[in-house]
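Our next item is subunit A:
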Amino acid sequence: MSHLLPPSILRLVLPVFYAVVIVAVLPLLAGYIVLVERKVMADMQARLGPMRVGPHGLLQPIADAVKLLLKEDIIPDKADRLLFWLAPLVSVTMALLAYAALPIGPAFQIADLNIGLLFILAVSSLGIYGIVLGGWASNSHYSLLGALRSAAQLVSYETAAGLGLISALLLAGSLSMKDIVIAQYDQGIWFIFYVPIGFFIYMVGSIAETNRAPFDLPEAESELVAGYMTEYSGFRWSLYFLAEYANMIIVAGIATTLFLGGWLRPFASSHTALPGTSIELLDALPSLLVLGVALYCFYLAPKQPVKIQKMVMAMAGGLCLIIAGVLAGALFASPAVLQGIHGAFWFLAKVFTYIYFFLWFRFTFPRYRFDQLMRLGWRFLIPLALVNLIATATALLATREWGGSLLLYTLLADAVTLAVAIFLAKNDEVDSAVPVMDGE
Partner candidate 1 sequence: MGLNSILFYFFAALAVGSAILMVTRRNVVHGAVYLITTLLATAGVFLLRQAEFLFITQVILYVGGIMVLFVFVIMLVNLDVSLLQYQFNRQRFVAGVLALALAAQLFIVIKMGKTSLFPQARVPEVLPKNTEAVADALFGRFMLPFEIASILLLVAMIGAVVMAKRRV
Partner candidate 2 sequence: MNAQPFFLDHLWLIPLFPLATAAVMLFCGRRLSNNIVSWLCSGSVFLSFIFSVGAFFQLIAKPSGERIATKVLFEWIPAGTYHLLDGRIAKFIADWGFQIDPLSCVMILIVTGVGFLIHIYSTGYMAHEGGYYRFFGYLNLFMFSMLMLVLANNLLLLFVGWEGVGTCSYLLIGFYFHKKSASDAGKKAFIVNRVGDAGFLLGIFLTSALLGTIRFVEIGPALAAGGFAIGDPRITAIALLFFVGATGKSAQIPLYVWLPDAMEGPTPVSALIHAATMVTAGVYMVTRTNAIYQLSPKAMGVVALTGAVTALFAASMGVVQNDIKKVLAYSTVSQLGYMFLACGVGAFTAGIFHLMTHAFFKGLLFLAAGSVIHAVSGEQDMRKMGALSTKIPVTYWTMLIAALAIAGIFPFAGFISKDLILGKAYEKDALLWAIGYFTAGMTAFYMFRLIFMTFHGASRVDHEVEHPIHESPKSMLVPLVILAVLSVVGGWLSWPEIFGGNSHFIHFLSTVVAVPHEARMEPVKGPSSAHGELFLMMLSEGLVILGILFAWLLYVKRTDLPNKIAHSFGGFYRLVYNKYYVDQLYDALFVNRAKDLGLALGAFDRRVIDGVGVNGAGWLARAISKLSMWWDTWIVDGSVRLGARIVWIFSYPVRLIQDGLVQSYMLLIVIGLIGFFGYYLYMAHHAIH
């Protein structure tokens, strides 16, 4: 693309293009994540899940979307109309805004802010207002309670998650997402190996921030009908829905960027070409994977009961085939293109792995009680995160002062943190006044 337009124009056009792409693709993605979620749940519960709409329910999300858009849009009277209208917008806007700084590939990034991470955190923290205001505006007790819970929970867990992130920031030494990834490339190791505990803390924190099980108290259907979304329906509701899944992708993206090496493929910094060619095995891997999926689709196509389903399955196979082709083609294009396309592939792969963990947790763990939640946040995660931070900083200092392998020092630091974690877990007594007020 670079030779089609002069770079001056490109600087303006490309981000818009990316933005359009993201905004266009995101709902679809969300819908299909829902499908995957239902399928995984069904599998874990030894069921089949959606099978009717499309082969293996491949078209289910589209059907759902249509249903949501066609549903009647109800605004309860006595509701605060302005805020009722504003809240979902805030939610979804903030969710989408966060993508601006997310580097999906070395080039595939709307804006590389030098405070990118902080920007993402700030924006996603603004997402609270969507929930709180929505809950308040719909003038219903369930909604209000859900909103309050959500506010308390988010404010509490933002702290823990942020502290968890900082441990990785120390290693990267920059706030710009791109530089963080590059730092991991230069150091030749993903930061998760340096600060596993930081990663763990962030993971728990992010689950809580996205209101997912086992921390889904704001929308605990058994206690508050649907929490802050009780009074919402149809399109507004789907906006909330979209925001929730967009947020999931965002936190996954942050985790991927900071801990899992962003768009880098495994062993990114070790280059060994296959004999005879200039292609590296790990670069060839993605296309082969997708090719395999395509072949599987073709193999399944004739087994479908109905003609249409046969066709759809074949089309899915074709789609995969095209993607595989693109990935393969990139191997022979310029390194920049290769990086860009494969980067996107690896990035998405990691994101979806992370999200898969979300699903897994959801179907595995029972829901927490509210005071338990607060206790976990304030009495376990935050102190642990602080200790982890200090330990990591000490490790860095040690490497700078005395030299030696950082990995070794960080392992020591992790051991210390682990000990503290055990200690904390041990003397965590039962009484807990929920400390909401010190949300700062």
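Inclusion criterion for the candidates: all candidates are chains of the complex that A comes from, given by their letters.
Throughout what follows, contacts are C-beta pairs under 8 Å (C-beta built on N, C-alpha and C of every residue); 3 or more make two chains touch, one makes a residue touch a chain; residues count from 1.
Predicted model, so just to flag it, every value in this text is computed and none were measured.
Among the candidates 1 or 2, the one in contact with subunit A in this complex is 1. For subunit A in complex with candidate 1, the touching residues are 80, 82-83, 86, 113-115, 118-119, 121-123, 125-126, 128-129, 132-133, 136, 144, 147-148, 151-152, 154-155, 158, 175, 433, 435-440.
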